[in-house]
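Left out: one protein chain. Kept in place: all the others.
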Amino acid sequence: MTIMTRMLTASAIALMAGVGAVQAQTSITVAIQLEPPNLDPTGGAAEAIDSVVYSNIFEGLTRFASDGSVGPGLAKSWEISDDGLTYTFHLQEGVLFHDGSDMNAEDVKFSLDRARAEDSTNAQKPLFAQIADVSVTDRLTVVVTLSQPNGSFLFNMAWGDAVIVAPETAATNATNPTGTGAFMFVNWVQGDRIELTHNQFYWGAVPELETATFRFISDPTAAFAAMMAEDVDVFVGFPAPENLPQFEADPRFQVIVGSTEGETILAMNNKVAPFDNPLVREAVAHAIDRQAIIDGAMFGYGTPIGTHFAPHNPAYLDLTGLSGYDPERARELLAEAGLPDGFTTTLRLPPPSYARRGGEIIAAQLREVGIQTEVTNVEWAQWLEQVFGAKDFGLTIVSHTEPMDINIYANPEYYFQYDNQAFRDVMDALTATTDPDGRTALMQQAQTIIAEDHVNGYLFQLAALTVAKAGVEGLWPNAPVAAIDLTGVTWAE
Amino acid sequence: MSRGWRGLILGGSLALIFVLAAILSLVWTPYAVDGVDIANKLLTPNAQHWFGTDHYGRDILSMIMVGARTSIAVAVLAVGIGMLAGIPLGLAAAAWQGGWADEIIMRGNDLVFAFPSLVIAILITAVFGPGAVNAIIAIGIFNIPVFARLTRGAALSLWSRDFILSARVAGKSGLRISVEHILPNLASLMIVQGTIQFSLGILAEAGLSYVGLGAQPPIPSWGKMLADAQTMVAIAPHLALIPGAAIILTVLGLNLMGDGLRDLMDPRLRVQRT
Partner (left out) sequence: MIAYVLRRLVSLIISLIVASLVIFVVVEIVPGDPAAYMLGMNAQPDTLAALRAELGLDGSKVARYFGWVAGMVQGDFGTSYTYRTPVSGMIADRVWVSLPLALYALILSTLIAFPAGIYAASRRGRAGDMGVMAATQLGVAIPNFWFAMVLVLIFAINLGWFSAGGFPGWDKGLWSGLKALTLPAVALALPQAAILARVMRSSLLDMLGEDFIRTARAKGLSAGQALWRHALRNALIPVLTIIGLQFSFLLAGGIIIEQVFYLPGLGRLVFQSITQRDLIVVESVVMLLVFAVIVVNFAVDLAYAVVDPRLRVRV
């Protein structure tokens, strides 16, 4: 029997055992809102893809831990040259892809070259932009040479878009993902669920969970019902925060509240009047009452932020004081800017409830200081085209969920069109710096610049809301990346 | 009192309550519906707020009143579209029965009926954006074949009557006959069907708002109130019960009214078995 057949037989037996009992202690059913469109994290931007496959099916050279730190993944160790241009990665021994083939330096070269190729459809191509060359020194050693030093290179390689794939199976990963992770793909019933089984031949610790099933429930009422009826064991990203107190009070369930990398902002179109006037932007900042938005839209779940940075990050600077709730000051600033009677603008809201609900509250708050908003609800596809692409908006609310994405402010073409050379200089310096203290100082400088300029209205950091049955342990409370890492999850005795 | 009158008065009163509330909302509501008052959120019905408050602290009674305006306006206009386009089409099909106009109109009707209505409504709003106007168009389009088919059937049975034949012999054109003789006789049938389509329009608008495609916030609508309420049904059941009751009572009232009207006009209607 080939390794593959052995693995499949073992998993088939495990599946049958798991399916029989409604709540077998070695199987788990995890529900999320959105179904991934496909299962190749290197070919699509949908977060849902990472939710299912990151660290479960696929792995990269480095990986994120639950606290957001970057640690070894398929690369067990590495050396960085003094000039910061050469990274030598030493790969783990005995790693097999799920089809039984060997994982070695050739596969790493293949994956990185594929991602940075001219015709690559990788959604995060900039992550690989500085790679000048990838070469294989021996079976388990890869040398990556950068064209310029990049302090975030190891961080970048931990992203889902940088996982290692095999040339034989790369083309079919979208429907039949073949990676190196602790779980193997079994089956995808489109529209309903994805089934995984544990990898008996995993190079690390084989997970205690034998089978895992992901289900997709987008409707918040259905999510509540599914949890209450005990149809699912865990719901990650529970969409109805108003129900959480009920779950907390119920001994059958536990509620885990953590933080995400999602900075929710009221974005202002910096190149379009009147938002090109810094006084107007500051007025908007003071017109907003963050806590009211958190209470009203998110039922109290969420942390106020004063700049575009995650509060759980050690380098975070609390600048909420610069944009405190002060409608009087807002009206004064508007008068100073020559708009004593306020003005009218558009507020485009994408589908998530933080935008729709938050938007209603913000519209009311802005009205108090004389700013009238034309609220339009748009779908994501329209938002991408109108707001993100054509920059046809005054205000919009969106949450940026990529980790350490403050560098979007260095791109004057990015949808809110902030153009500040001083900020770009700080970002360039940050890229070139690898020493931790230096990096922290520069990150704080960056946060201060965009807070003082009031580029956008910084609202709150999205909370990670997970509801689970009381016996589940090992779930990540925080979501430093959109992943649901099941490798450490177990059922309590 | 005969059944017809009972239904008409009972149903009419029920529907009238909401129509009056809708009209009143144009000039006055107990509280403003576009403000947000988080401190007072999710209050159960009490002296200050007869129907309680929602998750933003907005007064539910006021929202029901303005919601009535939204639902009724959308439903009425959608019926209007259906009648304005459907009745002439039906008359034309009957007047030139058997000809190509008839064939095209009836095939067109069948085609529209064959389309899944909610999917088309979603597509329309995807193209033109969500909102009350597009909801009216989406619902109105599906009212047209209803009125066209009904008009054609009713008109056809009138065409064979003597007084029409004599008008024909006198040389009047199909158009004149349709407008001067057929149309007035269909009035009662159209009224009855109109009330039924009106009630269906209320349900359709609620359905569209429920999936987020009807009138957009901050304009309240019953369907949106239901959608928002469903996740909070355990902590604040009145949020779902009250708009649900409003929809049910309005639709019920309109249907009773329609049935009552039909019973009253029964002898005349028995001829038109469509």
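We just call them A and B in the order they show up, numbering each chain from 1.
Here, contacts are C-beta pairs under 8 Å (C-beta built on N, C-alpha and C of every residue); 3 or more make two chains touch, one makes a residue touch a chain.
Given the structure is predicted, the values throughout are model-derived calculations rather than measurements.
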**Message:** In the whole complex, not just what's shown, which of B:17, B:85 or B:126 touches the removed chain?
**Reply:** B:126
**Asked** Which residue among A:65, A:96 or A:174 touches the omitted chain?
**Response** A:174
**Message:** Of the residues A:332, A:402 or A:453, I need the one that contacts the missing chain.
**Reply:** A:402
**Complete:** Among the options B:5, B:50, B:113 or B:163, the absent chain makes contact with B:113
**Asked** For the chain left off this view, which of B:32, B:76, B:101 or B:252 is in contact with it?
**Response** B:252
**Complete:** Among A:25, A:38 or A:101, contact with the omitted chain is made only by A:38
**Message:** I need the residue numbers on subunit A that touch the omitted chain, in ascending order.
**Reply:** 19, 35, 37-38, 44-46, 118-126, 174-175, 189-192, 215-219, 221-222, 225-226, 228-231, 379-382, 384-386, 388-389, 400, 402
**Message:** Give me the subunit B residues in contact with the hidden chain, please.
**Reply:** 98, 103, 106-107, 110-111, 113-120, 122-124, 126-127, 153, 156, 199, 203, 206-207, 210-211, 223, 226, 230, 233, 240, 244, 247-249, 251-252, 255-256, 259, 270, 273
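In this section, only the chains that are shown with their structure count from here on.
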**Request:** Determine the centre-to-centre distance between subunit A and subunit B, using the mean Cα coordinates as centres, and give it in whole Å.
**Result:** 45
**Asked** For subunit A, which residues are in contact with subunit B within the complex?
**Response** 220-221, 224, 240, 242-243, 245-246, 292, 295-296, 351, 356, 359-361, 363-365, 367, 375-379, 382
**Complete:** Per the touch rule above, subunit B residues touching subunit A in the complex are 34-36, 38, 41, 55-56, 126, 129-130, 212, 216-218, 230-235
